[in-house]
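The other protein chains are all here in position, but one chain of the complex has been omitted.
We just call them A and B in the order they show up, numbering each chain from 1.
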Amino acid sequence: MKKKLLLMIPLLVFFVLAGFFIVGLNRNPREIPSPLIGKAAPAFALPDLNAPEKIVEIKDFKGQVWLLNVWASWCVSCREEHPLLVEFAKTHDVTIVGLNYKDKAADGKAWLRQFGNPYVVSVMDADGRVGIDYGVYGVPETFLIDRQGVIQYKQIGAITDQALSEIILPKIKELKR
Amino acid sequence: MIPEIGQFALILAALLMMVQGTLPLMGAAKGISAWMVLSRRTAQGAFFFMALAMGCLIYSFIVNDFSVLNVASNSNTKLPLVYRIAASWGSHEGSIMIWVFMLGLWSCAVSIFSKHLPEEMVARVLGVMGLVGTGLLLFLLLTSNPFERIFPVPAEGRDLNPLLQDPGMVLHPPMLYMGYVGFSVAFAFAVSALLGGRLDATWARWSRPWTTLAWCFLTLGILIGSWWAYYELGWGGWWFWDPVENASLMPWLVGTALMHSLAVTEKRGTFKVWTVLLAICTFSLSLLGTFLVRSGVLTSVHAFATDPRRGMFILVLLGLVIGGSLLLFAFRAPKVGTGGTFKIVSRESALLANNLLLTVACGTVLLGTLYPLFLDALKLGKISVGPPYFEAVFVPLMVPTVFLMGVGAVARWKEAALPDLWARLRWALAVTLIVAIALPFILGRTSPMSVALLALGFALALWIITSAATGFLDRIKYVEGSFAAKLARQPRSYWGMFAAHLGVAVFIIGVTVVKGFEAERDVRMTPGDSVSVGGYSFRFEGTTDREGPNYMASRGTFELSKDDKAIRKLYPEKRKYFQFGMPMTEAAIDSGVFGDRYVSMGEPINDGKQSWSIRVYHKPFVTWIWAGCILMTLGGLLALSDRRYRVNMRRDVGLEKA
Partner (left out) sequence: MIKRFFLACAVAFCFNGMAVADVAPTDTDPVAQKRAMELAAKLRCLVCQNQSIADSEADLALDLRRQVREQIAAGKTDAQIISFMTDRYGDFVLYEPPVKGTTILLWVGPLLLLIAGATTMVFLLRGRNREEAASPPLTQAEQARAEALLEGRKAGNYGSNGKGK
């Protein structure tokens, strides 16, 4: 009897593996959750893209629920999500701050002129150090930050209609309450 | 027209495989001879149509028929001919196609070289292979049709992934798949033995040569892949513990266990249940490897053809083949007898223990490869399991394995006496320990960590060599005649083992020395700068632009010198392929028996001085790693050419005449 059970083990192991594969097929291995969620957003003090002499700091947004959108003129997928952001900024009362990541100021400004500017302000992170502090690994990325300055959500890759209406907006509403 | 013929041939092959997978199996179960004899003809017919389809696909690539989607997305008019041919199996569709083609080839080979087998056995073996082939062909036809047309026809194709435009990649997939698929023969033999209830020494003898041959191909395939990664990826590494590499290592480890276990089953009639399980596992792991690569459940450099729908299809297929055979195993195995007994100290025990270690090693690789997936599926976070983990757990498992490898080759069957073993091996052990401990100091290492690691590696390699030498001397002691006659009297299977085990030693030496003495620098170089590594000096002389057939290259010129004496020039390249945005690194390597000098170009630096980021490496003894694999393969081939199998063949021919 014991021996019979023993001979079933390979089959059981296989079934367990197969179960994991079924789940695994529907997961995206490229999306890596950020350890920063639930933690205070890293501080920064960066020059304004449109007025480099002006330094923008994180404490300027204290008390607001705001989105930090990491973008760059060289980023292909940023162009995909940009119209959504522009539309969103027009129709909703939410502060969107742009983090212009590893870009040239002139390119960034030209890009905003061409595609529209949904940001209250864009700051320049030319050497990508603030990007590293925020754990940015693929542009675009978007962080939702609450009144206390705590990161509540991170969107990796381009924002989609679905992500906006099903996750980001409800979260913003909840945080604003 | 030609693609339609190919498509049609594929469908015919699938139909024939369906027949091959059903009637002979039923015939064997019911004892209907007319159904059983169908197996050979259908297998050969299916292979004919598979070959025809493969030919049509290759033809479409050669003539740049961009109306075929597969060609349009993986080839280009500017692609050199040899890569256009290789592109036929470079895509997802192509690789599944060559997989089934190989299956057809192996089952055709079984149908030809099986005249000495009982008809029932042949019917079952080919039937099982037919079932597997049917599944894969349906997968190909239903989800990944290689002949799918597109309209409008593009004027130009998208080109083959530049990483694959390389001689190594022309050979690597066919070899690897020959190995993977070759294990289907051992698998089919095991399943038919379970079905027929006949599991004995003859069964082991029949499946042995097939298993060894498949193992040889797999070894070669892995070797070529590793060599390709070494010079093509430009990072100077030869094994990255990447999920895809692990997927090929797992069947290799269990396949190695299977080869040895089959030897015991043949010679001593024991371990039968275990051998059957190994045969099933080896092929299951080959299938699993295909699944892991093709489904994209794990990220990997190689996962360029990912699609969950296909993944689901292969998963179902996997469930049927693996689940079905393991279920059969669970119900039929208890009826298998145990066979000859042996004592705790015996060659059987050594081989069994090694089997266990190899299997555990495989289980470890599986665990490490899939653990991130487990955690992710359970929503417990994302982690990475990489080289530091595998090295930490793999090496401790390999130490006893190698030790037992030496003992097992010397110990007697059934019952070996410890005092006797000690008497025979003490010199080998003494030489091993003394030399292994002395060598690191002679080579100028003093830090305890580095000495310990080097000594361990040398000890393992030396132990294999000295114990093999001891075994050899024992063997020829009682043979009469001159030394040459003594050598000639040894069977080729013995030489095969000897060569393969030496191959492992050579491999270990390569790994040990490379790990212990490799040196690298990652620097910014302006033309005129020199950097030295491992006693060699590389002088950067500048770059020139060069146009290739389908790319533009910046070619660097480096002068390699030692002690101020120029040795040769090296020309690494940074290529930009027209159809792909990403730049590719072509390393330049000065290769030698005792080490490689390796230089690869990073990125140009915008400092107005034409500087580049450059990597230079000195890799002592790195070629020994691959030389070891070649020796192992040769060992396998030698064992295959043993008299026993030739006698078998001759008898087959004799029977045919009768």
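Simple rule for what comes next: a residue touches a chain if its C-beta (ideal position, glycine included) is under 8 Å from a C-beta of that chain, and two chains touch if they have at least 3 such contacts.
If you're wondering where the values come from, they're calculated on a predicted model, not measured in any experiment.
S.K.: Of B:523, B:552 or B:567, which sits in contact with the chain we cannot see?
M.R.: B:523
S.K.: Of B:82, B:320, B:383 or B:479, which sits in contact with the chain we cannot see?
M.R.: Considering all chains, including the one not shown, the answer is B:383.
S.K.: In the complete assembly, which of B:165, B:325, B:359 or B:470 touches the absent chain?
M.R.: Selected residue, touching the omitted chain: B:359.
S.K.: Looking at B:531, B:589 or B:634, which makes contact with the chain not pictured?
M.R.: Hidden-chain contact among the options goes to B:531.
S.K.: List the residues of subunit A that touch the chain left out of this view.
M.R.: On the subunit A side, contact with the omitted chain comes from 3, 6, 29-30, 32-36, 72, 74-77, 102-104, 127-129, 131-135, 137-139, 157-158.
S.K.: Going by the touch rule given at the top, which residues of subunit B touch the chain that is not shown?
M.R.: On the side of subunit B, residues 116-119, 200-202, 205, 233, 235, 237, 240, 242-243, 299-301, 306-307, 338, 341, 344, 352-353, 356-357, 359-360, 363-364, 367-368, 371, 375, 380-389, 392-393, 397, 520-525, 529-531, 580-583, 585, 602-606, 613, 643-644, 647-648, 651 touch the unshown chain.
The rule is short, and it goes like this: only the chains that are shown with their structure count from here on.
S.K.: Per the centroid of Cα atoms for each chain, what is the distance between subunit A and subunit B, given in Å?
M.R.: It comes to 41 Å between the two C-alpha centres.
S.K.: Looking at the complex, which residues from subunit B come into contact with subunit A?
M.R.: 273, 277, 280-281, 284, 291, 295-299, 308, 311-312, 315, 318-319, 322-323, 326-327, 329-330, 333-334, 370, 373-374, 376-377, 381-382
S.K.: Quick one: which bits of subunit A touch subunit B in the complex? Just the residue numbers, please.
M.R.: Subunit A reaches subunit B through residues 3-4, 7-8, 10-11, 14-15, 17-18, 20-27, 29-30, 32-33.
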